[in-house]
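Only a single protein chain was left out; the remaining protein chains are all shown in position.
For subunit A:
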């Protein structure tokens, strides 16, 4: 995996067009977006003019001037190249997306009759139109299923070839234009006009066309512009100092000093870093609707995580049969297994599995037993079987107790069966249930013919390794809050087992929203993910709201990121990517500024050599000639841009080791390293130049 990532940075298919783009980006309008590089381009043009003048009029050290001018332009081109490479990676992705957007025909429905269709081009659809999509059709635009169920291939956007179910109502009603219906048919109400669909937005995002500078990037740009101004003052005043000393310094050398001093390294790579950050998310199958959201992800203080699917495996599993006094485990297991045979829910299946593994109870054939399966309903909150005049039910403890009461009333009214509620047994069941709940499990009472047999312990299985992840988050300074519909007792037990910092039990959309507001009032940034329509307000309120791609249109609109894989665990990676983005900017800024120390020691002695030869003592690198010193500095300044392109695309690695340790590490690498590296680099270039006789 990492292999393919490294090769993709150096992919010729991206690098070669990027060279052409680097020249195209010399357009002043494009350059003006980046103040530092714009200034470099302006002074390069100035020196080119001076070179041409010298060529015509004669005079000056033409060979030396020519090399300076070439390297100045290369500095600009390398910056453009870095940006082009970053964009190129996005472009490749956009290209494959664009292919899915090929002209589609839509079956526009008039009225409710699904036979009354009119074939229109997909691009002519308006918001609110209703279309019919049948097996084999491409869904013409984003929309919401208003009738029917279909399996849909969403590989075009997710890269996942397994089809997904899309159905009206509920949380899986959103469909995306460009995806294909594989079976059945659906009626879809269009929610996005052509040109503003999800895929259109994706294309724009990955291409970087919609890229706007993020708040942090703006602040950094101000700092860089300020540094540039300081160096304008520092270099523009030198000629006058030289005049005082009775000397003269050529413009070319002043320009060389100026360009090497201003923060060209970070200036050149800044936009590439931003684009690459978004790109990393896209590779992760997460779409950020704005760069601002990615930055905010790095700042997140509180992470709201849904229990199910994120902290625990989606399904609860039976782990134990707890019979009441007078009933054997075997008996309880037998009844529970019978009640679950036809139950296709994961919980039901896990009961069958446990009964077999622990008590050797084999699966029985429902038909031969003449059994009749009673499915779970929201009213009864139980399921079970009826056979040979007896009935078994399993379900929530209170539901089962209620069921017995009702049955007892029914018996009193007529039939002769002996269903009597025994209060002490009910209390015993209640006690077992409480114990299970306290341990974080879900109790499931089993009753056969009105006789309580015991309780099945269903347990939430906490995902492997999740506790370590949370410890890691804690070291990053992020508080995790588990969101669950469970009662507080169960929630507390799972929270403790998973190692989250806090939990919100019996969560409703309202108290989720108020939790977010509370955290934000304390100045914290909150991230969460959600998929249902009722998550939309919370998603909109959160600073980073990741909507699941399987979710509803409302949820997708409310969030500022969409996870195409619909994997809520990704929030953690999203935070890391945000942090990486900020760190890379900071590291390269530090490196860029630290570099200046060596450049001064290269250029200042060379510059004043003619009239202050004493300053030769500052030539601590022992550079051979003044020309070579100046050229080496400017060549180093240009080459370091190219050398750092891979780092700016990959990003500085984030380590959850605490802010202090992280800072001292980065200061050591990029601060101290930034001071030392150019001393070595400039010296090496000097050796090469003088060996080749270039200066």
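Just so we're on the same page, a residue touches a chain if its C-beta (ideal position, glycine included) is under 8 Å from a C-beta of that chain, and two chains touch if they have at least 3 such contacts; residues count from 1.
In this section, contacts and distances are computed from a predicted model.
K.L.:
Out of "Aspartate carbamoyltransferase", "cytochrome-c oxidase", "Metal ABC transporter permease" or "Potassium-transporting ATPase potassium-binding subunit", flag the one the UniProt entry gives for the chain missing from this complex.
P.N.:
"Potassium-transporting ATPase potassium-binding subunit"
K.L.:
Out of A:12, A:617 or A:692, point to the residue that touches the absent chain in the complete complex.
P.N.:
Of the listed residues, the one touching the omitted chain is A:617.
K.L.:
Pick from A:71, A:198, A:503 or A:608: which residue touches the chain that isn't shown?
P.N.:
Per the contact definition at the top, the residue touching the missing chain is A:608.
K.L.:
Of the residues listed, A:240, A:424 or A:691, which one is in contact with the missing chain?
P.N.:
Only one listed residue reaches the unshown chain, and that is A:240.
K.L.:
Based on the whole complex, identify which of A:271, A:285 or A:666 touches the chain you can't see.
P.N.:
Answering carefully, the residue with contact to the hidden chain is A:666.
K.L.:
Out of A:134, A:299 or A:435, which touches the unshown chain?
P.N.:
Of the listed residues, the one touching the omitted chain is A:299.
K.L.:
Considering the entire assembly, which residues of subunit A contact the chain that has been omitted?
P.N.:
Within subunit A, the residues touching the omitted chain are 215-216, 218-220, 222-223, 225-226, 229-231, 233-238, 240-245, 261, 295, 298-299, 301, 474-479, 522-524, 578-580, 582-583, 585-587, 589-590, 593-594, 596-597, 600, 604, 608, 612, 614-615, 617-618, 654, 658-660, 662-664, 666-667, 670-671.
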